[in-house]
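This part shows chain A:
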Amino acid sequence: MRLWLIPILPLLGAAINGLFGRRFSRQLVALVALGFCGAAFAWALWAAAKLSGGSYSETIAPWIRAGAFQVNFSFYLDHLSLVMLLVVTGVGFLIHVYSVGYMWEEGGFYRFFCYLNLFMFFMLTLVLGGNYLLMFIGWEGVGLASYLLIGFWFTRDSAASAGKKAFIVNRVGDFGFLIALFLMIRHFGSLNFDQVFGMASRMNPETAGAGLLTTIGLLLMVGACGKSAQIPLYVWLPDAMEGPTPVSALIHAATMVTAGVYMVARSHAIFERAPMALTVVAVIGTLTALFAATIGVCQTDIKKVLAYSTISQLGYMFLACGVAAFSAGIFHLMTHAFFKGLLFLAAGSVIHSIGGEQDMRKMGGLRKKIPVTFWTMTAATFAIAGFPPFAGFFSKDEILWRAYQVSWAYWLIGVFTAFLTAFYMFRLWFLTFFGEYRGEEPRAHGEHGHGGIHESPRVMLVPLVILAGLSIAGGWVGIPGSLGGGNQFERFVGPVFHAAIPAGGGEHGRETARQEREAEGSEPETNAGTELMFTGISVSAALLGLLLSWWLYCKRTELPGRIARAVDGFYEAVLHKYYVDELYAILFVKPLIDGSSKILWQGIDRGVIDATLDNSADGAREVSDTIRHMQSGNLRSYAGWVAAGAAGVIVYMIWIGVR
Partner candidate 1 sequence: MGVETFILVSVIKIVIALAVLLTAVAYSVWLERKVVGHMQNRWGPTRVGPFGLLQPLADGLKFIFKEDLTPPHVYRPLYIAAPMLALIFALTSIAVVPVGNWVSVAGVHTPLQITDVNIGLLIILGVTSLGVYGVALAGWSSNNKYSLLGGLRASAQMVSYEIALGLSLVGVLIMAGSFSLRDIVDAQGGHFWGFIPRWNIFQGQIVAFFVYLMAAYAETNRVPFDLPEAETELVAGYHTEYSSMKFAMFFMAEYANMITVACLASLLFLGGWHGPLFGPPMLQAVLPLFWFGLRIFAFIFIYIWVRGTLPRFRYDQLMAFGWKFLLPLAMANLVVTALVVALRS
Partner candidate 2 sequence: MLHLILFLAFGAVCVAGAVNLLVQRHPINSALSLVVVMGSLAVEYLLLGAEFVAAVQIIVYAGAIMVLFVFVIMLLNAGEEEYSNKSRVAHVVGIPGVLIGCVLIGWVLVERSHTEAVAVGALPGAPKDIGWLLFHDYLLPFEVTSILVLIAIMGAVVLAGRPEPVQQSKKES
């Protein structure tokens, strides 16, 4: 099947653009980038068509061989990675198309597409990798690409430091991931998925106390927290909005940040046997969802709102994973990729149309001026708010329902978060598209002449429309049984999470798995009514959010300010994101900077290392200052030394000979 072609194609594009793009015309750069990315998408589709029997793996070449431990360049494709693969290549391709229009006026056009293709390469490596190490390479690589793209406008200080922040925070997570890998090597002697999962599934579930699998699971979760912006490592994602909007859409909404979810889902065999780790995942997911949503309510920057929304939605996905509803998480991942990608792209289109303004308070009334953007944005907003029959409804509903089956607390917070989500999304919607235009007339919008608020070019609108279609219809593949659907998605992906658990060993103690299977097997018949009721509740929560935001931001626009003043302290805290950044600065950043500057730099580097070097250099200079007089420039003196040296050699040789 030549799976390796899929990641390699974007790499080729990146290499060509990176090496020669400087001399290419913009058209050619775009052609190369789109061509290779599209080729990867086409190949992925072909691979999807060819995939039969659930899974396929191929090994290209051995990579590391150390004793019995071996890591190969191997690629693995099953329904789980296929979903990811199609989302990444498909949405990625659309965003590539969009970027051509969005970035057309920017400097470093070729550089942007080089990075973008490079990101595709690493992301596809992450998705298709047949072992943890290859996945880790992709994991690190997307971090690199993310860093490069966040800091794309590297002359802007905030962009550069946002890139650094993302990179460093990710390092923390990667550290956990790496330790998890070491543990796997230590205890399983392999990093290949099938071997690791095979061995893990033969172990007993660790219900009480923390065992090996729990440790590995928690460490993996640390990694996932870093990559997928969960508490406590979410702080980089809002700042990452400094990057160009297509980057936010592709990396920080649709694909990269979901890598953590993918990884947890991929490692389900480990998590299923570590209930404590699963609980942690669920709690973190829930808390993140709620926490980010509350922050999102107060944000005024359109992209920041979306960023917190992303964090919140990612929390949903982790909640799904945490309640062992992996396929629901992946389902939400897919629909989220559609509507969140669309939201970002549409937001980009809005920003583009009014000349780079991102503050929602300076927007308004754009409905008429940019109708296509408005309508696609509307589709996406309804999707994320969870209105049927939009895509987000099905996936979110699925998650909430499965969460309820584990604990009502999860469900309650989930529903409240859904209400908040609907509220702040419609707040964004109303502030942007309704009412009066509050900003000043955009200044001639860069260089390309056409001043005034204007619709984006067609090359940007076409991806918007396609994604809008997907946001509406993308959820229909997973209509649950209670609503008269067959939940095809669950059937499609689900087997991955069961098939990977081999029949051998330890069936008696697989509580979670049994529970899940029970739920699946019996749920359509026994709980259909209950489920419908819960569906109704969540839909009404979303409706409530819509009405509230309409009330506050369309009807009584002076009310929000008054409310803010009423709960002044709380509002301030939320507006400042609960002072988490400041807390981190005090707790971690400042001690680190102080420690490294006072102890490491002043103390060790200056005092020990530099001093050693300086002193030895001074000593060498002093010594050579005295013996340099030997080098008098007089040939005969040199000859004298040579003669003396020769005499010394003769003495030595004779001494040896005599002895």
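Regarding candidate selection, all candidates are chains of the complex that A comes from, given by their letters.
Criterion: a residue touches a chain if its C-beta (ideal position, glycine included) is under 8 Å from a C-beta of that chain, and two chains touch if they have at least 3 such contacts; residues count from 1.
Remember, predicted model here, so these are calculated numbers, not experimental data.
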* Candidate from this complex that touches chain A, chosen among 1 or 2 -> 2
* What residues of chain A sit close enough to touch candidate 2 in their complex? -> 630, 632, 634, 636-637, 639-648, 650-651, 654, 657
